[in-house]
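One protein chain is absent from this view; the other protein chains keep their places.
Note that the chains take the letters A, B and C in the order they are written out, and that residue 1 is the start of every chain.
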Amino acid sequence: MDLGLSEIQKMLQESSRDYLLENCTMDYIRAMESDQIGISDEIWKNMADMGWLGLMIPEIYGGSGFNFDDMSILLEEMGKVALSGPFFSTSVIGAQTLLLSGDESQKKEFLPKIASGNLKFSLAFNEKTGSFEESEVSTTTSIKNDEGWTLNGEKYFVNDAVGADYFIVASASENNEGISLFLVPSKSDGIEIEKMEAIGGDKISKVNFQEIKLLDSQLLGKEGEAWKTLSKVFNYGAIGKTSEMSGAAQRVMDMTLNYIKDRKQFDRPIGSFQAVQHHAADMAILTKVSTQFSRKAAWEISNKDNSNINIHRAKSYVSKAFHDVCQISHQLHGAIGYTWDYDLQVFTRKMQHQKLAYGDTDFHQKKISNLLNLK
Amino acid sequence: MDLGLSEIQKMLQESSRDYLLENCTMDYIRAMESDQIGISDEIWKNMADMGWLGLMIPEIYGGSGFNFDDMSILLEEMGKVALSGPFFSTSVIGAQTLLLSGDESQKKEFLPKIASGNLKFSLAFNEKTGSFEESEVSTTTSIKNDEGWTLNGEKYFVNDAVGADYFIVASASENNEGISLFLVPSKSDGIEIEKMEAIGGDKISKVNFQEIKLLDSQLLGKEGEAWKTLSKVFNYGAIGKTSEMSGAAQRVMDMTLNYIKDRKQFDRPIGSFQAVQHHAADMAILTKVSTQFSRKAAWEISNKDNSNINIHRAKSYVSKAFHDVCQISHQLHGAIGYTWDYDLQVFTRKMQHQKLAYGDTDFHQKKISNLLNLK
Amino acid sequence: MKYKFNKEDELFRQELRSWIRNEIPGDFNTWQGIDEAGEDFEYSLEIRRKLAKKGWLTMAWPKEYGGQGASYMKQVIFNEEMSYHRMPGRDGFGAKMLGPTLMVHGSEEQQKTFLPPIANGEVQWCQGYSEPDSGSDLASLKLKVVDKGDHWLVNGTKVWTSMAHKASGIFFLGRTDTDAPKHKGISFFLANIKDSNIEVKPIINMAGRHHFNQVIFENVKLPKDALIGELNKGWYIAATLLDFERSGVEYPATARRNFEELVEFVKNKKNSLGIPLINDPYINKTLVDLDLEIEAAKLVAYEVAYLQSQGEVPSIEGSVAKILGTQLAQKVAKIGTDFSGLFGQISDSSAPFDGKYLNPQLDVTAYTIFAGTTEIQKNIIATRGLGLPREDKLKTRSK
Partner (left out) sequence: MKYKFNKEDELFRQELRSWIRNEIPGDFNTWQGIDEAGEDFEYSLEIRRKLAKKGWLTMAWPKEYGGQGASYMKQVIFNEEMSYHRMPGRDGFGAKMLGPTLMVHGSEEQQKTFLPPIANGEVQWCQGYSEPDSGSDLASLKLKVVDKGDHWLVNGTKVWTSMAHKASGIFFLGRTDTDAPKHKGISFFLANIKDSNIEVKPIINMAGRHHFNQVIFENVKLPKDALIGELNKGWYIAATLLDFERSGVEYPATARRNFEELVEFVKNKKNSLGIPLINDPYINKTLVDLDLEIEAAKLVAYEVAYLQSQGEVPSIEGSVAKILGTQLAQKVAKIGTDFSGLFGQISDSSAPFDGKYLNPQLDVTAYTIFAGTTEIQKNIIATRGLGLPREDKLKTRSK
């Protein structure tokens, strides 16, 4: 049992913290909320240079060869500065999807370009219902023909579509048993992207695929067998968001502690009032447990198996806990925390995406119920 | 809209408060916990003399002719002194069952004797599952024969069986459609009473009815139609317990306020600590709302209809609220409240019966869901 | 005991309800209300003038001031129906706060000047109480008002002033004696907010909306009759506004309408397996819990009004109603968002309810903060209501 960070994790934590605090200031984060892509070219290039974009990509494909528990440390730091944008779509979701289901030539072609910052990916899975079950993919179809395939369908909740070079599109297979994944260049004719207004400034779109012609080489994995891959990718996604939230909770707590030590009412710091202290203690408990849940899940997904109960425990607990942390923080900040100019609310808005992405508390609780065989 | 008490209710409240505080002291209540019947002859006689036993019985049957909302005021006061025992079984449940389903001769025979304190009743409805649905009555049967009926079955959770002169027994009708009620003298051969250990000293028994011979005149209401009566009686029972709990919550709160004003730690009354004050405020909120819920339901069952959503709202809310009030009170009392010699715990133990009797929070929430047509 | 409105009140409810349903532009079932602090302000003033014509705007005012001396229970009905129907036009600052204050503390001249425009629904007032360093501890306010002989000179900053950007006048508390104990050096004033030395700076909230403002007074000169009531009695003037029903019935009434809408939604909306959400037992239980909280808040709101109608000053009930009502509003907003699934982050019209629970979820964050935080309300319940010792009044202290 070693709940501490490895030397290499500590280095990653410190260097990423330094970089992010200096470069991803709240001004930058706010500016990116109205940016189409959500990241500046310079920072994207830096992320490539620092090895972050290919953090989990094996060295033979030009990556840094780290594990997901290392990634979780980086994501905690990103959560602390409220960084969103295409990093997650490309270097967590995209890279893992390719690693899990790409053939050797696909991996050789795409993974080095992810690591070097030359390609961005976006997964188009959800449809109008917005669930993370296989049944979600029902109206998007890929029909086999002589030259390859024809793809049709409308996708919702596509993260980081604008700026992506490739979509990874989940479609119902011809025979309707199982779903398939295709690599679709974003420049293809017949693709239309429409923005969905996300409260946290996250880049979320509706993407319409009309009569897209695909070659066999664009099929990722075997026909009809994509769910095996996707269910694993969603687990990475869930834990990734959990790591972001546990980092963000830490930041929100620090912000709150500073505020209540500083703010005076009735001639004393409000942090000296017992009711305020007990709220702060509740925040500390939620934050402490969140970190442990998220790190344990990250470790297990890296070192044990992709599909285990602790992933669902982590996402369900932390989604709720971080929501509660934000609520308590607002209550302790009073009116100021609720103004646009104050940084706290940026975290609160982005939390709404983080807690929903890759399954909310309710979704993961139902998984727990199944895994505990509560039936 | 008049949320105050009527003059007559105020008189009933004051006189019953005076009587109960003087006669049903905590010493008496504790003594009654180990008494078989749970009430002294003297107090039973006084209750008759004061008109309480026949409070809801019309004057033509020798009662006081009050309404159920008046009864609820008396029950609040009984709740305040943690009085349990056969009053509820006889004068709420027994009297209402007879009023709702007895024929004229049965009413004439039994109701005056309830009012005068000469007869005690006990309803034997539950079986081993312990639900308050019609389906609960499944193993107790009444078979028609030439001379009348033969009753067989084992009843659980029979309140105040010992000391009762009559059981009102719910049995599955011969043809198994619907259930029937019978008046069974407790002296009949074939009745066996076995005590169930109730945590609050409430008198709860298993009662076995073996080959009990009954005459047609012992049938209460029509064969197979008892559920209509019982579902109404259970509503009275639910609100009655709600009234007791809302009175008891008031008492527990007062007890707690006295304690935290008096008890000093760190050289100050613990009631001056903000965390303690906020717990006390939470208690006050729960108690305030409980009183409103229970009185409104009592008024509506008296003045509108027997079966309406506010009955279920009241029982589900107050069962949970009073539980919470007891928990908060224990937390504020510290160790002392948890000792046998301290009065608080008497209320906590009896609460466990009150919140379960005639349906717990879950049961009544499901009724609310149905009545709101949430399906 | 009678848990039922009397016939006359019920008739009033029916009349009001028909009038509202007639006034609502378009279909009641799809009517979502308007943003009175935003572009729809003029429309809300229009309704306000209609309410004035019906006599409802100031129905609680005494007859000698042109009101109807309406009972507290009738006011409850008015607020309940208006809230339930998402109807704009009420006038919290003018008709409910400033008007009654002037009746008690204003000079005849002040009454003549300021009451009729309020009664006619012609003006918008706003309230300058909080300051950047004076929130929960309002009595520490610093905005300085100096007697310059023939005028008052005002310097300082008010904050969280809602409607200031729409208002023509502001009533505010200023410090007129810096040496007196803090509650005893405060006076109550009126000012024309369009004064060139008053700057109204918008505060945008986390939902991106403009409800609040900073109001900066820089060498503002006010005539001597801008003072209401006695000098240095402002704290008590502001604190004793009890002429109107303030039960907080708006919260449960609004919540009940939202509840009905949420139920409709989950009956019609299906999950990915084609099963209506209402059959999801967690959702079902969430709604039942919500129903109970709505009723709880309503019962206490009625009790507040009932106590007022009996000439009693509600002790803990007002604070209880505020706590329950504001928590309820937050809960409704959260449930609406939760029920929206992945759309719970989308604020455009592709989301259920046009995303309308999402921004409120951000808006209502402030409910448990403004007008006395939940914590302050609990302090009040504990000390004023339950008689527990006030911490700052303790004599002996530990080492």
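The working rule: a residue touches a chain if its C-beta (ideal position, glycine included) is under 8 Å from a C-beta of that chain, and two chains touch if they have at least 3 such contacts.
The structure displayed is predicted, hence computed values, not measured ones.
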Which displayed chains the hidden chain touches across the whole complex: A, B, C
Hidden-chain contact residue, picked from the options A:R30, A:K144 or A:K296: A:K296
Contacts of subunit B with the absent chain, listed as residue ranges: 126, 129-131, 133, 135-136, 138, 156-157, 196-200, 202, 204, 206, 264-267, 270, 273, 275-276, 327, 330-331, 334-335, 338-341, 345, 348-349, 352-353, 356, 360, 362
Subunit A, residues in touch with the chain not shown (by the definition above): 1-6, 9, 69, 257, 260-261, 266-269, 271-274, 276-278, 280-282, 284-285, 288-289, 292-293, 295-296, 298-300, 303, 310, 313, 316-317, 365, 368-369, 372, 374-375
For subunit C, residues in touch with the removed chain: 181-182, 281-282, 285, 392, 397-399
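The rule is short, and it goes like this: only the chains that are shown with their structure count from here on.
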Chain whose mean Cα position lies farthest from subunit B: A
CA centroid of subunit A to CA centroid of subunit C, Å: 40
Centroid spacing, where centroids are CA-atom means, of subunit B and subunit C in whole angstrom: 42
Rounded Å distance between subunit A and subunit B, as computed from the means of their C-alpha atoms: 55
Two or more partner chains touched - positions in subunit B: 273-274, 278
Residues of subunit C engaged with two or more neighbouring chains: 375, 378-379
